[in-house]
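The structure appears right after this line, and notes come after that.
Heads up, this is only part of the complex; the chains shown haven't been moved.
Lettered A and B in written order, each chain numbered from 1.
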Amino acid sequence: MKRLLMVLGLVSTLAYGDIRFAQPEPSIEKPREVVMGISHGDDESIHHGLSTANNVLKFYGPEKIHLRIVAYYHGIRTLLKSEKEIAVRVRALQQYGVEFVACGNTMETKKITPDQLDDDVEIVSAGIAEVIERATEGAFYIQP
Amino acid sequence: MKRLLMVLGLVSTLAYGDIRFAQPEPSIEKPREVVMGISHGDDESIHHGLSTANNVLKFYGPEKIHLRIVAYYHGIRTLLKSEKEIAVRVRALQQYGVEFVACGNTMETKKITPDQLDDDVEIVSAGIAEVIERATEGAFYIQP
């Protein structure tokens, strides 16, 4: 039996325990805080960003990660209602608790109005400042 | 009157208070420390980097942000005197206190001499190490 548990333990190590968690481990009470910036507007960059978000959710579990995605510069395209295919992925991530934020500076430059954005998207005046403030609070910043 | 203040308060919230500041808030005594790397050399990347710097200055106010921009790899082009149009923007940012730093490794590889750089640019031996050391001190690192 002990041997079996050890074997099971080993299997579990290979399958899930490969990444050594930093201390304290992420938990429901204290999830990992991550802020992601998306600044490129081509299909591949946007889908790569959203897939990275997926991988992060899958690894930690949605309840142990607090992920905010800030779209700015050409990356604002991520949040346009008119981009149907992308909008479906954004909606799916939102349903797992991922938050999306649009950069007001970018919207002004590109003449994008709030009603052109997906539902439940926050707007901040400066996307880059949102990233700096959340990171100053301890969030980890990734630009995939 | 109270109503008026509330209305004014609301307006002010929409216009400036949209991003929740991390604690302690940035101040003249303790400005936000940000180090930006520019590593790409195409027009768009460089102008995007400088516009990001502008947005950061505008959001925090020049006296509440300490911004160092490290140009390395192809991004060294940001600091070439011969790039007249870019140099005007660099000079304007310098006048608001933004510091520019050139990577010595890059200068050696690309055979760029100090006199080819804009005025008031610091040179360090390794741009990437400058970024690491400032970030270790607590600066927030952005690569726009």
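The criterion applied here is as follows: contacts are C-beta pairs under 8 Å (C-beta built on N, C-alpha and C of every residue); 3 or more make two chains touch, one makes a residue touch a chain.
As the structure is a computational prediction, the values presented were derived from the model and not from experiment.
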item	value
Overall copies of the shared sequence [whole complex; 2 in view]	3
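Throughout what follows, only the chains that are shown with their structure count from here on.
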item	value
Centre-of-Cα separation between chain B and chain A, whole angstrom	25
Contact set on chain A toward chain B in their complex	39, 73, 104-105, 123-126, 128-137, 141, 143
Interfacial residue positions of chain B with respect to chain A in the complex	15-16, 18-23, 32, 34, 48, 52, 55-56, 58-60, 140, 142-144
